[in-house]
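What you see is part of a larger complex, with each chain still in position.
To keep things simple, chains are lettered A and B as they appear, and every chain counts its residues starting from 1.
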Amino acid sequence: MKTTASLHGIIPPMVTPLLSNTEIDEEGLIKLIEHIISGGVHGIFLLGTTGEAPHLSYELRKEFIKKACSVINKRVPVVVGITDTSITGSLEIAQTASDAGADAVVISAPYYVSISQQEMVEYLEYLVPQLPLPFMMYNMPSCTKLHMSVETVRKAKELGALGIKDSSGDLAYLYALMDEFKDSPDFSIIVGTELFIPETIINGGHGAVPGGANMFPRLFVDLYEASKKGDITRIAELREKIIQIDNKIYSISSEGSKYIKSIKCALSEMGICNNFVSMPFTPFGAEKQNEMKQNISEIDFLEINK
Amino acid sequence: MKTTASLHGIIPPMVTPLLSNTEIDEEGLIKLIEHIISGGVHGIFLLGTTGEAPHLSYELRKEFIKKACSVINKRVPVVVGITDTSITGSLEIAQTASDAGADAVVISAPYYVSISQQEMVEYLEYLVPQLPLPFMMYNMPSCTKLHMSVETVRKAKELGALGIKDSSGDLAYLYALMDEFKDSPDFSIIVGTELFIPETIINGGHGAVPGGANMFPRLFVDLYEASKKGDITRIAELREKIIQIDNKIYSISSEGSKYIKSIKCALSEMGICNNFVSMPFTPFGAEKQNEMKQNISEIDFLEINK
């Protein structure tokens, strides 16, 4: 991570394979990491929203970081989410990430009492000097209630941020970020919304953190490459598949937890890892599981190494 | 807590006096508890929103529960917030509360990924049987993004909930709760919005959890008593003072964190405890502190034991 724009390409927000609320699915973890890396991804993001970070105990999060970093073994850069309502907790996780050999940490807004833009900047001013690793920002207003202003992101950059992942779903905002930082090509603009990957890359963005890359890493890497080349025909072909993921996998539920639940259920159907979802959520029940089995069987671009 | 409607009256959501992000202001804690109890309150709520619970490490929360319960020493019932995104964390705090002699725990919705009404019920069905203490519900949509439906509250009651504290600021909802549970007089309806205390008590509610009772416990107890008697004249007098608290203390800030910051600042001006506010927030700066000093000096109903 020493070159400019070190954060780029497809960086899947990896799910956290679990056997229960307190146990990692170690076998699943290994299979999942191999599956993802074999797809050609450019990095892995541990303990983001899709990784259920806030739902796991610190102990489990730490254990997971160590195990995942050990399996990944520096084959790709690793970034680790440290977002937490407790700064003590964030710093503990950051230290573990550093000790385990991760490359950077990811910071979103503390998310219980609403935080203002100015308070967020003050928080970063206090937190950043204590971090043992470089950091990137993460805009996730649907979970944190803070839609980080471009000004806040600019201040984070001044404090050393490597880039920002935006999962607001607000493309006009993402375009405003790109416009703001167009003269800083080493500040990574990373999109979380799968459907906006070509838009992001074509207009100057650097990468994506697509939950779907847990299941289809190669597809997303191909889309990233096609987008970098501006190959509109190829983009259109791949885009059809992205839409299928939405229609066949994510749309099985309509709740805020749908990405977590559906990706884990699909990975389980694909034989990659356990479908257990940590409290406060639960895995899909039998009916939705059957629906998923059926839908998965209709997908003709499964990436399964047998 | 063995009689019906055990939760009632004024139950201040106590602030957590701190010297730093990791140290309790022990002297302040003692003074604050004595101040509150001498005001005649009917209970104390530890580690709610005003108590900055999600911002404190588990270690600090546990230490705080033990110290506070020890100082309170069963003089009034104690309820302890266990709301957390991690169920492991919630159970740890609940166990500590039980060991320390608290009377009940308080549960709001896990608050990172949005939880649906049905998911909330499933969460309770899993959590409640593992609790070492009775529990009450806490509706706090501005922080948790879940405005618990009357149906969800009804299911919580079926699972054993002692009552519900509502801090939605939505009086029509509170009235709907009262209507729903009017034949269950032992199910406590508790309001968090200070201005709605008379409305709540007159119409069948049982109590209030007013942040302002950290500073003015007697005032709120008086208001509760006047409301129970339906003494409209006395209510009107006391109401004027409640409005003054809003105008002179809370309105110094307009951020989501304003109650935490302003109550701690006021308590500090009143000589009761330190004004330190835990990250991700910070205490008021000099300017707002001076404004508070001035405003406090204009309040003629300060309750300070010299």
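Following the convention adopted for this analysis, a residue touches a chain if its C-beta (ideal position, glycine included) is under 8 Å from a C-beta of that chain, and two chains touch if they have at least 3 such contacts.
Computed from a prediction, not measured in an experiment: that's the story for all the values here.
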* Give the total number of copies in the whole complex, keeping in mind that only 2 of the identical chains are shown in place. => 4
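Basically, only the chains that are shown with their structure count from here on.
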* Asked: Any idea how many Å lie between the Cα centroids of chain A and chain B?
  -> 36
* Name, in rising order, each residue of chain A that touches chain B in their complex. => 21-22, 49, 54-60, 85-89, 109-116, 119-120, 122-123, 126-127, 142-145, 255-257, 260, 278-282
